[in-house]
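One structure, as structure tokens, below. Some questions next.
Shown here: the complex without one of its protein chains, the others still in place.
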Amino acid sequence: MSQKFRLNKVGYINRDKKISFKFNGKKYFGFEGDTLASALLANGIHLVGRSFKYHRPRGFIGAGVEESNAQVQLYSGAKTEPNAIATTVELVEGLVAKSQNCWPSVSFDFGAINNFLSRFFPAGFYYKTFMWPKSFWYKIYEPIIRRAAGLGIAPLKPDPDRYEHQFEHCDVLIAGSGPSGLASALAAAKNGARVILAEDKPRFGGSLLTDEVTIGNKKGKDWADEAVAQLKSMPNVIIKNRSQVFGYYDHNMMVMFERTKDHIENPNKFIPRQRLWYIRAKEVIISTGSIERPLVFGNNDRPGIMLASAAKEYIKVFGVAVGKKPIIFTNNDSGYDAAIEFKKNGINPLIFDVRENSESSTVQEAKNLGIDIKFSHGVVNAKGYLKVNSATIGKLNKDKTSYENLYDVSCDSICVSGNWTPTVHLSSQSGNKLKFDEKVNAFIPNQSRQNESTIGSANGSFTLKEALEEGFNKGYNLSKKINGKDNQTSSPTSNEKSYGKQDKFWCMPLPNKKHYKRCVDFQNDVYVSDIELALREGFRSIEHVKRYTTLGMATDQGRTSNLNGLQLVSNIEKKIVPEVGHTTFRPPYTPVTIGAIVGREVGKHYRPTRKSPIHEWHEKNNAVFVDAGLWLRPRYYKQDNETLMEASKREANNVRKNVGICDVTSLGKIDIKGPNAAEFLNRVYTNAWMKLPIGKARYGVMLREDGIVFDDGTTTRISENHFHMTTTTAQAVNVLSHLEYYLQVVWPELAVNVLSTTEQWAGVALAGPNSRNLLSKLFPDIDVSNEGIPFMGYKESNLFGVPARIFRISFSGELAYEINVESGYGVFMWEKIMELGKEMGIEPYGTEALSTLRIEMGHVAGSEIDGRVIASDLSLDGMLSKKKDFIGKRSLNRNAFLDSAREKIVGVVPVDKKTMIPEGSHLVEDSSASFPNPKLGHISASCWSVEYNNPFSLAILKDGKKKIGKKLFALSPLKNTNIEVEIVSSHYVDPKGERVRS
Amino acid sequence: MQKYSIFSLIRNAFSNHQNWDVVWRDPVPKKEYDAIIIGGGGHGLATAYYLAKEHKINNVAILEKGWIGGGNVGRNTTILRSNYMWDANGLFYEHGMKLWENLSQELNYNVMYSPRGIINLAHSDAQLNTYARRGNSMRLNGIDAVMLGREELKKIIPFADFSESARFPIFGALMQPRGGTARHDAVAWGYARQADAMGVDIIQHCEVTGFDVSNGKIQGVQTTRGNIKSKKVGLCVAGSTSLLAEKLNMKLPIEAHVLQACVSEPVKPFLDHVVTFGAGHFYCSQSDKGEMVMGGDLDGYNSYAQRGNLPTLQHVLSEGVAMFPNLSRLKMLRTWGGIMDMSMDGSPVIDKSHIDGLYLNFGWCYGGFKATPVSGWTFAHTIAQDRPHKLNEKFKLNRFNTGHLIDEKGVGTKTWIG
Partner (left out) sequence: MLEIKCPYCGNRSQNEFSYGGDATVKRPSLGKEVSDKEWDDFVYFRKNPRGKHSEFWHHVAGCRQWFKVSRNTATHEIFKTSKINEEI
């Protein structure tokens, strides 16, 4: 029979909608509104997984995020999700889940042999062994350990789902929709505050879903439903279920994680799987509730043993009894609630209470219902391997160190209640220094550092009355503080049971000669004996205990184990808990999908792609693109089956012989204006700028303050107070910030403004002997002669009606011009040039040919200006003005920079004139010297010189100028090359620079 | 001292592990020591160990304000490598690699040195060339390095993004096969255990509050547990260096910055190497527990808070997903931050100071973990001999005056750019 543990009269599931799912290959049914956990329990299935280290059988311990055992693998292929918490997975038609970390099956797991050998594997055993022989760790032991590592299986395919981000501001963000959260949301919203209320679970209401209480003459759950309906209707409220606030960051930046898709049967394919909310809240109310602590006893990790609060939730919310012969084992009154719910549904529980007595109304109710209660008794050991089937019960002696008698009781589940731990994660993340509260017997928030308030049971206020009052007061006071309004909502009357005092006793002693495993951290297999061992070995700081035993380091981050671990340490060390302290709470509260954090920055959208306005033309003309920072630039224009080398040679050759056109839009362009513009450039660049005539351009080098070359480029004086600066593509953004820094911070007295115009202009370079001829066709109205536009000259004109700027500058070393028009006319300009240049043999050339041209001319670029060289290394000494100061000049006095034997730029030609020298090769004197072989320099850039038809490279070489004419070896051990080379001048082609001036 | 081995483990198993000794004692500080090391992190512990072992200076105290191993040695991403371009770095870290290779045996503590290979992905020919410059420099220094092509990478990390939709396609990689990982806590504890056994006093919860200096010579330190004399004091406090230097009226060429790291939930191992993304700063490996260990950029502003903000992690993880798209469906389990002593040229300082007997060790940026053995080894030499070893002679403090900088990345003094 299916769902034989389903109860008839209780629960908020929709019994009209039956849902089928598969677990470990078998088909089961549940109802809409179930979680995978509640559906499995309804079918009597407790065994869901195996523990990490010893592969001990594990079942459910909780009903929500506190679950540390029940992790399953969902689906398969690209959509698979490892380590899904079964208690938080909503049941959806067709769900497929299976157990993890077991082979061949969860009920017969080979790895369980570890359990029988567990005495050899105590905490930290791996530090003490696997050291011999030396190489075995990596070759033998570690691979074996790795085979056993991990829980679920990662997908190996890209994630087919998409994720979104949302940004919000609000007055009050409330995390948790229990009674205190709802109350504060109502109070704040009614007082006009912009409120966001977040609830992690699918259902709002928190403890009101399970507690028998009344608020203002309504049942708790009904009051909650009405409050939610009211909040939903208010325009100033965003109320979200399936949304967990997982991180409290600086300046009240809260991050929330919303599950939007996986619970829907046939989701619209456009909705994101999950959504990440960045919320800046003026005030944050933390009403995250509390989590029950387990009690520790022998084999307390067996399937069928769970928190009493979870058992109650399974009954009340899901209509599922976790057992038909349950034992309730408690040290406080709240465990009785679970017993009462069992009883009300016709199941007879047994209560074992370690206290000597309790006389609260809750206990009285249990007694009145005829529930069998045994005080001063506790569960000593659980029996049953794959599921608990009986328990050894002990009657405790007066001081609770031993037993008066022991006996066995048969059972099918044990519900434990070790009191409550406030969920203080967010409070602690906010910087709130927690304090240990003796009454609550746990840490609670103390002093807020940010605008944060913790209320309700998260604040140690466990009664409904306190929770409601704190909620209404906080919501009102905070909203008033923010908006000054004064509409107060008063707290309604409420009715609840009374609860007696808890007992702080929580860890059952071992009977004589018994060595039961008593589990503290379920998922990571940390037992009482492990913590004892750590302390015995001197790991006494709680952080050392945590790291040595791995306590609290599992995927549940110790939600159910940390405090028990702390108490154990404090008992053994004879310190009080606050002295032991707690480990750091860090975000996220529960694991968050990496895809959700990343959002839309995936695939091609990982980073923006910058394209020139002429990009489409390049695409249509077989350009092969290369990434240059964020820009895509044509690397070469492929013809037929050309290789990169063939194409770049052809294109470079054509520049040297005819004329070529190159898209240089990506070069940084900065407009510099103001009466002190020339003075400013004079400070920024190393050379002199005051006397640059209008209509002339000049090459400039700028340094960082530490004397290292920062960037280079040409800057043109458009008019008296107006300059046009160009930068390299790579440094464009940094140069602008650099200029702004000096103008605004260092020299605010200079009247200058700078503005990036990179994207305002489309730029092309025309280079080659025919470029002047072509220019005359493009601009028939102006004098393009060597006198009309001399080298480094500048003219404004119009290109068939389009305003254009003409610069006579050259990177290729040929007679060349750069033409800029407004971006929108980029294609017009390009096509016009191609059309008119056809008869002159024009061809486009890409960055590869551009490199060839500049390398053989000895012009430096990014591969030489690598952030480690000074100007003289690049033979740019002449650019350093002796007459004026400039940024970075003072640093050039350093000893290391004055060393005449520093590395210098040179040219390198292979002796055989055939073999290309791989870039990144190093130059050495003796190619067969023993290591370390002294390196004299490196090859920064290589090309096939189209001028001389042989390879040519640039190198930065120690004392380079003195080595011209010498022979060295260029070694690239990575490529197994050893090339004899001759050192030559870096100006390989046209060393006098006649062509650019022709 | 008990020797750790499979045999001692079995023997102790039969007495229910009741007979293990403490790993290190909890001594009361003496009045005077031959040397004091301030800072019980990896470097401090290693320094004390090598002082005792290599230089027979056993009367040593390590003063730690918190618990040992709680700084960056306990909060890093455990990567070991010597894949540096400049000789000063390459030869130094390569000596470190040799120490790593024998460390488990030497310390009789399994530090899980795992030479699984570190792969630096390149996303353009230009980047491959700059990697080649570094790799060739390594090879000529006798350090292992190989170039991998796209097709070879497809076999090693088939789940990386080799598709058409990659924003920055993978062109190839530089790999140091001997690069890898080690278990960070074990390194601290292993050094602590052996140092303790040789007589070093490890004094936790003892904060240095001042220095006693007279006539330009160090005489001792003031601490929260009283004054302690010593003629030799070594400063090994990474992110706290400036704070102690201030007590000596020293300004140093460092800034404190927070670097975040995170791990995913444990999954069955699929990544056997350490891989770095070349079109960003992301790096990733998979621990022996199955967690993906991930890190990247600094948060980017001076910080002494051992925590960071989410946008930095968002940025870093976007790099991760760009590299390995399958990471998207895994879940981020835990995040944390550490304080980096970012030096102005990205390289450390291991040097004497202007005060006789006071020695400095700082500026590790985000690469301090792999240096733990060699930093301790050379610092111990510097302290014991009162002069640097050849391996650390380039890591002088006055290089910031002479210009003999060791800038691997060429980014200059904007430490926050990293």
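Labels for the chains are A and B, by order of writing; each one numbers its residues from 1.
The definition used in the following text is that a residue touches a chain if its C-beta (ideal position, glycine included) is under 8 Å from a C-beta of that chain, and two chains touch if they have at least 3 such contacts.
Since we're looking at a predicted model, the values are computed, not measured.
Check B:252, B:350, B:383 or B:406 against the missing chain and you find that the one touching it is B:252. If you put the hidden chain back, the residue from A:212, A:226, A:740 or A:822 that touches it is A:740. Checked against the hidden chain, the listed residues A:28, A:137, A:163 or A:249 yield one contact partner: A:249.
In the complete complex, the hidden chain is touched by one of A:891, A:915, A:950 or A:985, namely A:891. Hidden from this view is one chain, which touches chain B at 242-243, 246, 251-256, 300-305, 309-311, 344, 400-401, 413-416. For chain A, the residues in touch with the chain missing from this view are 249-253, 278, 280, 431, 449, 683, 705-706, 737, 740-741, 744-748, 884-886, 890-891, 893.
Operating definition for what follows: only the chains that are shown with their structure count from here on.
Residues 52, 79-83, 119-120, 122, 125-132, 134, 137-138, 142, 145-147, 149-159, 161, 163, 247, 249-250, 253, 255, 278, 515, 529, 533, 536-541, 543-544, 547-548, 553, 555, 557, 584, 586-588, 591-595, 597-599, 601-607, 609, 626-627, 704-708, 862-863, 866-868, 891, 894-897, 918-922, 924, 931-933, 935, 938, 971-975 of chain A are the ones that touch chain B when the two sit in their complex.
Contact residues on chain B toward chain A in their complex (touch as defined above): 4-6, 8-10, 13-14, 16-18, 20-26, 66-67, 69-70, 74, 87, 91, 101-102, 104-105, 108-110, 112-116, 123-126, 129-137, 139-142, 145-147, 158-159, 161, 163, 165-168, 174, 180, 183, 185-186, 189-190, 204, 264-270, 279, 287-290, 306-307, 309-310, 313-314, 317-322, 325-336, 399, 401-405, 407, 409-413.
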